[in-house]
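Structure record follows, encoded as structure tokens.
In this view, the complex is presented without one of its protein chains, the others remaining in place.
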Amino acid sequence: MPHTLSQVCEILERYAMQPTLAGDGRRSIAGVATLEEASEEQISFLSNPKYEKMLAGTRAAAVVCKPEIAAPPHLNVVRVADPYAAITVLIAELHGYRRHPRPRIVGGAAHVAPSAVVGENANIHPGATIDEHATVGRNATVYPGVYVGPRCRIGDDVTLYPNVVLYDDTVLGNRVTIHAGTVIGNDGLGYAPIGGKWVKIPQIGIVELGDDVEIGANCSIDRATLGRTRIGNGTKMSNLIAIGHGTHVGEHCMFVAQVGLAGSVEVGDRVTMAGQAGVVGHIRIGDKATIGAKAGVTNSVADGETVLGAPAIPVREMRRQVACLMRLPETTETVKQLDKRLAELERRLGEAT
Amino acid sequence: MPHTLSQVCEILERYAMQPTLAGDGRRSIAGVATLEEASEEQISFLSNPKYEKMLAGTRAAAVVCKPEIAAPPHLNVVRVADPYAAITVLIAELHGYRRHPRPRIVGGAAHVAPSAVVGENANIHPGATIDEHATVGRNATVYPGVYVGPRCRIGDDVTLYPNVVLYDDTVLGNRVTIHAGTVIGNDGLGYAPIGGKWVKIPQIGIVELGDDVEIGANCSIDRATLGRTRIGNGTKMSNLIAIGHGTHVGEHCMFVAQVGLAGSVEVGDRVTMAGQAGVVGHIRIGDKATIGAKAGVTNSVADGETVLGAPAIPVREMRRQVACLMRLPETTETVKQLDKRLAELERRLGEAT
Partner (left out) sequence: MPHTLSQVCEILERYAMQPTLAGDGRRSIAGVATLEEASEEQISFLSNPKYEKMLAGTRAAAVVCKPEIAAPPHLNVVRVADPYAAITVLIAELHGYRRHPRPRIVGGAAHVAPSAVVGENANIHPGATIDEHATVGRNATVYPGVYVGPRCRIGDDVTLYPNVVLYDDTVLGNRVTIHAGTVIGNDGLGYAPIGGKWVKIPQIGIVELGDDVEIGANCSIDRATLGRTRIGNGTKMSNLIAIGHGTHVGEHCMFVAQVGLAGSVEVGDRVTMAGQAGVVGHIRIGDKATIGAKAGVTNSVADGETVLGAPAIPVREMRRQVACLMRLPETTETVKQLDKRLAELERRLGEAT
């Protein structure tokens, strides 16, 4: 059902976002789109100032932006302090989150062990497996090809996308979402060199994910050798991330794609790791630390610190280092010239004495 | 059926490769192999000059190489301008591409929603799922464990290897091949920090792959938040690649394993990205650009430019920088010596005045 632009502003008011409207409140809004792709019935937004010049060309019915933006006069504009948060609210209200209807599938069934316990209203698709003594909470959606191993304990309102694999004894909190192909609880790289061969150490620990954790596609989180690998409440991870055995990640962290953490790392709360960053084992990453893209972190990072580079160092030092590195060919040439000029002076002074 | 070496040359003539044969045209050729492994009934090739010394030892019936190669006199040689292209043709003609016969499987069936539409001659294996309102084109091969989500639209002659996952509304062109375990259309890392928590932004966009796209194993391509993530016609990707939401990749690009692109990247046509390269969001990579292995690209790259390093810079600058970096210990020591020598001069001149 379409809203008017005034109704859209009322939604934002409900979220205490204090929108101010400049334009036609009766304009009909059917949904949200980018500046480039929006049609006359869609609302768009400007959050990254880099795209400001696109305001002139958009066909959008209205644009959500910051107070200081000078939009073209013909454009309906909703001004809020945080356009990104506002558009998040509008996408959720106008489009909603993905629904997981019970499909009418022909030709298959779920594979459920008799000792498994599945909560009420859970939707276990044909081709999913729930193994012995596993428990799945209420309202769970378990897509085809998912494997829930023996004795796993899964909370309520969990979504496991196709082909997710949970090894034995994995624990998931409530409202956990795991995207397709991700593997939780596989054995880590635990071998002892005994007599010139790698002898496997039985990995008898588990993995535990807190509430509201979301993990992207094709990740891998090792079970602990002993004890548990833990991901705290509210932490979100992107795709192709590898977490080593016994590592503990705090709450409300955000990891970008292809991040890799070795084993026994202690990560605090609200830590951000950018893409392809790597962290060696047995160190601590402090609360609210930020690890830059491609950083190679070899030492513990203090609370609130931002590090960059490989080996990673604090960002202000890395910026100076990179600036000097970019001038290194010139510096090297200068050194060569200094050597010559100095030799010349030395020669002349040698003659002089 | 074996060919004679003369017939092999005729195949290359059909492709306008103008082969010249030195040797015995009646020699029987049953297939293609490497110089090291070829038997007396197989033809081999030399493309990388690094391996030229292996010509002496090969047992191959004949070797395809460049005109300027001086092969041992006993060896049958087919000379062409591009041996790599020639051997590609010969593998395709003598061995052919993988066939996907309809297996005679016992004990299972495909899971197909009644509202799904599957084209004629499509081969949907037992254990594959085609969800509600999805359409699959003619001659498709859909292996076990594949999940085709609601409302996906898949072209003709598509091959989906085992355990590929297509989220809802994914669009694939004709002749698309996706290797095992790859996930297309999963939600990207889209959260807004509202009130100190990560609030998920519904990811209402889609992924669209053009014709003749081939994607390797265990990759992940995020659906767009709004609009579409797009991979252009003829683009080929290797394994374990992560593509962020809203990124657009042009036509006929080639990405090597473990490349990662953040969201909202614009990649032109015929771009090459080497292994483990990473690209930050919201920048443009120009047509025919080349991104070196492990590069960390933080700024837009011009058409035809080759960049290397992290942060990535044009290759000729990076080569100078690396050369200086390799000499940095010596340069640093020279600076230390210069400082001493200069202090000595200053001392002497101080005394002199």
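As written, the chains take the letters A and B, and residue 1 is the first residue of each chain.
Methods note: contacts are C-beta pairs under 8 Å (C-beta built on N, C-alpha and C of every residue); 3 or more make two chains touch, one makes a residue touch a chain.
All figures in this text were calculated on a predicted structure; none of them were measured in a lab.
Trainee: Just to verify: which one of B:N76, B:T170, B:S238 or B:T290 makes contact with the chain not shown?
Mentor: B:S238
Trainee: Would you indicate which residue among A:P83, A:G137 or A:G188 is in contact with the undisplayed chain?
Mentor: If we include the chain that is not displayed, A:G188 is the one touching it.
Trainee: What is the set of subunit B residues that contact the non-displayed chain in the whole complex?
Mentor: Touch set of subunit B with respect to the missing chain: 31-34, 36-37, 48, 50, 82, 84-85, 87-89, 91-92, 95-98, 101, 103-108, 125-127, 143-145, 161-163, 179-181, 214, 216-218, 234, 236-240, 252, 254, 256-258, 275-276, 293-294, 310, 322, 325-326, 328-329, 331-332, 335, 338-339, 342, 345-346, 349, 353.
Trainee: For subunit A, which residues reach the chain that was dropped from this view?
Mentor: Touching the chain left out of view, subunit A contributes residues 108-115, 127, 129, 131-132, 145, 147, 150, 163, 165, 167-168, 181-183, 186-189, 191-194, 196-204, 218-220, 222, 225-227, 240, 242, 244, 246, 258, 260, 262, 276, 278, 280, 282, 296, 298, 310-311, 313, 317, 320-321, 324-325, 327-328, 331, 334-335, 338, 341-342, 345, 348-349.
Keep this in mind: only the chains that are shown with their structure count from here on.
Trainee: Please tell me the distance, in whole Å, between the geometric centres of subunit A and subunit B computed from their C-alpha atoms.
Mentor: About 25 Å separates the centre of subunit A from that of subunit B.
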